[in-house]
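Structure first, commentary second.
Missing here is one protein chain; the remaining ones are kept as they sit in the complex.
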């Protein structure tokens, strides 16, 4: 199976002030991401508030992103939900409309406690779009599925033919590396934390990743990989440190889903509010965040249109 | 607002072997529950695998239960989901078709961390069915919303007009009692753990409850309340101890959702399998469970048709 | 083995302003507790900051309490620590100086994850004082030992001859009752949460308990049991509700160890500060707490000298 190289972006879902999904900015959004070096999008995931969207909204968004995607720009559709039948429907739909791949995190309810449960969950979804690569999205802080990923790989190997790999959003670079080494790199391990791209590269392999802060800081994050590949360690470190400084700021504003979505407005693409139960940023918070970003020189280095 | 007296049952969702929802047993199911002393049903909740059902399935089930409900038998529809717009749609539908009330647990994703988030979540749902009583379903072990319920009551008081009370499925009888005492008993606190009905009664008040083991052990659980009310403490204790013995058995078989649903088959109402990711019981497990239930004399005391 | 009836108090450790242990108030303390209906003390436990005391301090305190104990007033010495050899030494010392019994909670480090580990820990301590009853002190919120207590009882039964029972400080009245019923009440289950004495009595048995708020609210807590035994449910409820109101207050001041210890000063027995890392109450906090206690009429009902 093809492995992803470079960084895939996890976009936010554009919304109107009343909370309705607003597909209008998607073409400009896709073009901007491609221009800044991103290789594709992983839509309707956690950054995209996928769990807070209706099935119809999720399908509509998938269609709009695929329409808007430039040549060679991958659209991976997150189809995870608590209801497997909805997820299977979303997976089949993604295949029909020409998505490059699909992904799903473990359901937060009921909480997955065993590998066998997780395998069955993945299997039901993957088999609904057998022609597409399926990525398991490992983000246990969000759904409590703190399971050993090596065991998942062993369990799906030979059982789920289109299991492509894991979007790994967890701190253990040790486990990440072990998964990467599994069966000579059989599976595609997508690094999922923008704050540690450089350390992950040091461990080895031509790696792909999926990021959330790539939405506004993609040039610098792509730059880490480029610098590393040409052997320029100092630049790679400087860019990684800068990227952590950006993350330090969003951590003061309820993280990427809330703070990061608001940064998009500050760089010129207003994507509207977050859905309940997220607490939207106030105008005062926005001003304070802008000042923090100014202080680290963010607006000189951020993504451009 | 009317307070619920007696026990409401949280029914399982009948399914065919292929996992499709099967409404056919619902009339017999409703009649059986009423015959055994239950006062209504709380459908599409955790026992009903509500989060694992599609919106259409949830609506269809609500319609079937309301059609099947005997005179005076309350149908409360659980409408909680990760997507507030789906929940609001379910709430409005419940009102349209004549449900007695609605309820919703906190979403497991994104995890609710603040009372203010929870209030907004409840508000959005309750306001979609303003003519119906709305119950918050507190079950933090399932969704991680370990928040102080007294603070929720204070926050909704005067803000959500149709907030009726809490289905309280947590171990703290102290917190439960404090909520019960709030503003002279303003809110309807429904006890939500069948294993501690008697201790809860001792704390005071004419209490209602919602149970999961009432599906098969309702006669005995109703009997606890009746014995307590006529001052027969010994009988109440004996029945509470018996009910705990039944719960001991289901704890050996993955709890009420899995083990309890299978008990329904053993007492004469086959409700089919659980949905993935639940692990269904094997036939061997079923035999072992039946033997454990036999050993405590369950089949002489269980619900009857 | 003898079972404890009535309430045992978990005293605070008196300290000087510089943090030194101060044995001087102990005789007055013991006399006050006995006068207010307490049947003994469980010293050097969590209320007594036992883990924060040196072994020498713990031994000295045990000696002082035994000297001060009125006739028939039980002194149970908590000897738990992370170092089993210290615990065994404390256990042997307790036996030498005439303690009535000993107890130990699970060590918080290393975290106990298996019943077998817990049994070995209990065994090593109990066997160091084989002539004394040994109580396991179950308080998993403090040490992470969330293990099923029925399994502990099964494992120690026939293996640790002087295992007397469990001081059960956890919310599950279901599990508490199951342990109480084990082998016709073979073990002494001491109820360990003052906020739920009445619900626990309703479940049955002539129960003993160990309390922390008994230090200042013992008359009312003893009164719950007395009212229940004479069939006066209304008084029992009123006193339990009052006792919860007292607990509501201390929860605003970092709980019993911090807030409760300061209440002792307010009722006439200054026991000094808490040890680091506890945050001692400020004078302003003390005034605010006093006002809250006044508002519920606490000082008319509290323990007397």
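Worth a mention:
Order as written gives the chain letters A, B and C; numbering starts at 1 within each chain.
The rule we apply is simple: a residue touches a chain if its C-beta (ideal position, glycine included) is under 8 Å from a C-beta of that chain, and two chains touch if they have at least 3 such contacts.
Note that the structure is a prediction, hence the values are computed from the model and not measured.
Within the whole complex, touches from the chain that is not shown fall on A, C. Annotation: of C:85, C:159, C:230 or C:287, C:85 touches the absent chain (contact as defined above). Among A:196, A:256, A:274 or A:303, only A:196 touches the chain left out of the display.
Screening A:157, A:171, A:229 or A:294 against the full complex identifies A:171 as the residue touching the chain left out. Across the entire complex, the residue among C:60, C:124 or C:296 in touch with the chain not shown is C:124.
Those residues of subunit C that touch the chain absent from the view are 51-55, 57, 81-86, 107-112, 114, 116-118, 120-121, 124, 142-144, 257, 275-279.
Of the residues in subunit A, those that touch the hidden partner chain are 171-174, 177-178, 181, 193, 195-196, 198-204, 233, 237, 240-241, 244, 247-248.
Going forward, only the chains that are shown with their structure count from here on.
Taken as a contact graph, the chains are arranged in an open line, each linked only to its neighbours along the path. In terms of the distance between Cα centroids, subunit A is separated most widely from C. Each chain gets one centre point, the mean of its Cα atoms, and the points for subunit A and subunit C are 51 Å apart.
Within subunit B, not a single residue touches two or more of the remaining chains.
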